[in-house]
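My structure is below; once you've seen it, I'll send some questions.
On to chain A.
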Amino acid sequence: MNKRTDLGPNAVYIVLMLATLLSFGLAEKSAAAHIATSAAVVIGAFKARCIFVDFMELTWEAKGFRIAFEVWAVLAVVVILGGYWSTIVHPH
Partner candidate 1 sequence: MSNPNVTDEFKYWKICAWNGPLFMIVYMIFWGMCFNYPPRSGALTAAQVAATFREWPNLFRTGMVVAMTFAVSYAVWAIAISKVQGKIVGKDSILNDLQVWGGGLTVVPLLVTSAMWLTAGYSPDLPDTQLKQLLDNAWMLLDMAYSVTSVQMFAMGVAFLADKRAKPLMPRWVAWFGIWVGIAFIAECLMPFYKTGPFARNGWLNFWVEFLIWFVWAFLVSFYVIKSITRLKEEALAESEEKAKDDAKKGLVYA
Partner candidate 2 sequence: MPDGRTQVVAISRPVALADAERISAFRKSKLPGVDGIWVFITGDLVMFMIYFLVFTTGRMEAPAAYDLGRRQLDPLIGCALTLILLTSSWLVVRAVEAAREGSSGRVRTNLLLAMLLGTGFAGLKAFGYVHDALAGHSPSSNPFFGYYYAITGIHCMHVMLGMGLLLICYVKASKPIDDKYVLWIESGACFWHMVDMLWVLLFPMFYLLRSGVL
């Protein structure tokens, strides 16, 4: 019931830490601000997914919850980036 991905929690932890540094570096240093910022948010959602799949052990056995969490992660990206890009496409 509690099978995680093949990576195991230690490897997932390292992935999460590296992803954090990557998103920080992208958003802070990259010249293409909008793309880098968007990537940082997507990375955030990816990290959230790693946490609920690998750390919280939310497997497909609990189908309803798993689907809900997947939808939540996608929705978070849509909401945050949707608002972000709308200010770029239609600047005030």
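Basically, contacts are C-beta pairs under 8 Å (C-beta built on N, C-alpha and C of every residue); 3 or more make two chains touch, one makes a residue touch a chain; residues count from 1.
If you want to know what made the cut, all candidates are chains of the complex that A comes from, given by their letters.
This is a predicted model, so every value here is computed, not measured.
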Every candidate listed belongs to the same complex as chain A; state which one touches it: 1 or 2.
2
Residue ranges of chain A in contact with candidate 2 within the complex:
1-2, 9-10, 13, 16-17, 20-21, 23-24, 27-28, 33-34, 36-37, 40-41, 43-45, 47-48, 51-52, 55-59, 61-62, 65, 68-69, 72, 75-76, 79-80, 82-84, 86-88, 91-92
